[in-house]
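In this view, the complex is presented without one of its protein chains, the others remaining in place.
Up next is chain A:
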Amino acid sequence: MTDALRQRSRRRAGIGSFLTYLVLTIGGIVMVFPFLWQIVMSLSTNSQVMSVPPTFWPGQLQFGNFVEVFQKIPFFDQLWTSVLITVLRTAGQLVLCTLAGYGFARMQFRGKNIVFALVLSLLMVPPQIYLIPQYLIIQDLGLLNTALGVALPGFFSAFGIFLMRQAFIGLPTELEEAARLDGANVFQTFYRVMLPLIGPSISALIIITVLWSWNDLLWPLVVTTRAENMPLSVGLAALQGQFSTDYSVLMAASLLATLPVLILFLALQRRVVQGLAFSGMKG
């Protein structure tokens, strides 16, 4: 009796886990299929791309599509712009948000609560609201068509401050007191003692900022108008406007534009997934 029961439950578990693998595998294929298709199409001729029924494998690989990307858009300028924007924005946020987060979490001073309430209220506002005035500021500063102009407003982030404040607020007070007894001043306490302890939050902030900065379209689309000053996202959108039927070249360009972040993700996937789950919110 019990044996029969156990056997039945084992068989049930067997079917259950088979279904689990089936569902996840089908789902996984649907999720990656566009990426595989992108790779195949970027290596096909345009007439293969437009063939009916579809050509699933080009036979001879057409690496010429990638060469054509380099001829049609200033790809390396745009790659450099994307890298520069991402690095500037991430570095700016790291410095400013850790400092401010520490100030809000661990220091007592006049006006703190009201200022922090203002920072929090910014979290609720959709970012497009700021777009027109930010554009006018960047224009007045003469920073249109520059990487700094694209990155500058992103140096400051209410979300980043909030994330860093939450990280610092969880640390025990004894550490600060011990540092003070050792003769460290406020900044040294922050930099040498407290900052190294919030590693996971910092890597979450870096990951989110890099992702957002690299992938963003609307803001850089507004700020950059010259092809050589555009980041890759805008360059790709512009290429699509000009050569909308040249699909194999478009696929090659879009593959090149996503590749850096995808490689970074695959290399650091554990960290990225944890970081995003940890922050629980996108920037």
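Keep this in mind: a residue touches a chain if its C-beta (ideal position, glycine included) is under 8 Å from a C-beta of that chain, and two chains touch if they have at least 3 such contacts; residues count from 1.
What we mean here is this: contacts and distances are computed from a predicted model.
Enquirer: Leaving aside the chains you can see, what is the UniProt protein name of the one that's missing? Options: "histidine kinase", "3-isopropylmalate dehydratase large subunit", "Sugar ABC transporter permease" or "Anti-sigma factor RsiW".
Expert: Missing chain, per its UniProt entry: "Sugar ABC transporter permease".
Enquirer: Based on the whole complex, identify which of A:Ala158, A:Ala179 or A:Ile202 touches the chain you can't see.
Expert: Touches the omitted chain: A:Ala158.
Enquirer: Pick out the residues on chain A that sit against the missing chain.
Expert: Chain A touches the missing chain through residues 16-17, 20-21, 23-24, 27-28, 30-32, 34-35, 37-38, 41, 49-54, 96-97, 99-100, 102-104, 107-110, 112-113, 115-135, 137, 152-153, 155-156, 158, 161-163, 166, 186, 190, 211, 214-215, 217-218, 222, 232-233, 236-237, 240-241, 244, 247, 250-251, 254-255, 257-258, 261-262, 265-266, 269, 272-273, 276-282.
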